[in-house]
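A single protein chain has been omitted; all remaining protein chains appear in their positions.
Entry: chain A
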């Protein structure tokens, strides 16, 4: 199977938030009334019940006008996902389609994945003790349907296809965007093994709450690659070691009893039998 990707053309988004609504619709997530955010942005951040949202950014153009930029915020389905490696219970998996998804019964909402995501995507549902995030609509794309958000996007700001197709399309879109935004750039082609979301941004990623050079914490993987296997080994070795020592001491104790009994002239019942004879 080919790795799939979404192209998120921020220069085309009109903030209709159709994707935000249709994501809730397909995934059966009830609506949440949030606090006032100070702008037209609907909520401050994603939540266990909100897997995608449009973030609003106000910028000043060179001529003094204000322009609005809208970025769809959702899981990027990294080529090298930190969350997956951080999960102690193998509750995260990566499909051949490139979707990083959660295995319901394995996830216990421990939250170990949260600090290892450079995009602050995993949200912990404290009530059900599960991590929740965008699934890349794996239930749809695995059945040759398009992701819900892409299907609903009117201005073509979200596109869906194979990673290579989207990568090529991003180059084309960039050319068009650069006419309006001289600083326009592509984000997500090289970051973390290539993201499942390739962005066309009007300006540098730092302006849109995206890390310029997303990196994974150095302690990532030490848990799974070192502490877990060697820890298991150490505990098993201790158990086996004490077990063997126990067998050894029992054998020795048995031999001691035997020899002392022999020295005394045999076992008690044997002595009795001798007398009886």
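As a convention for this text, a contact is a pair of C-beta atoms (placed from the backbone, for glycine too) under 8 Å apart; a residue touches a chain by one contact, two chains touch by 3 or more; residues count from 1.
Simple rule for what comes next: contacts and distances are computed from a predicted model.
J.: Quick one: the chain not pictured, UniProt calls it what, "Type I-E CRISPR-associated protein Cas6/Cse3/CasE", "Cytochrome b561 bacterial/Ni-hydrogenase domain-containing protein", "Acyl carrier protein" or "Chemotaxis protein CheC"?
T.: Missing chain, per its UniProt entry: "Cytochrome b561 bacterial/Ni-hydrogenase domain-containing protein".
J.: Of A:49, A:93 or A:114, which one is in contact with the hidden chain?
T.: A:114
J.: Among A:2, A:176, A:222 or A:262, which one is in touch with the chain left out?
T.: Of the candidates A:2, A:176, A:222 or A:262, A:222 is in touch with the missing chain.
J.: For review purposes, identify every residue of chain A that touches the missing chain, sorted by number.
T.: 88-89, 108-112, 114-116, 129, 217, 219-220, 222-223, 227-228, 230-232, 234-235, 238-239, 242, 245-246, 248-250, 252-253
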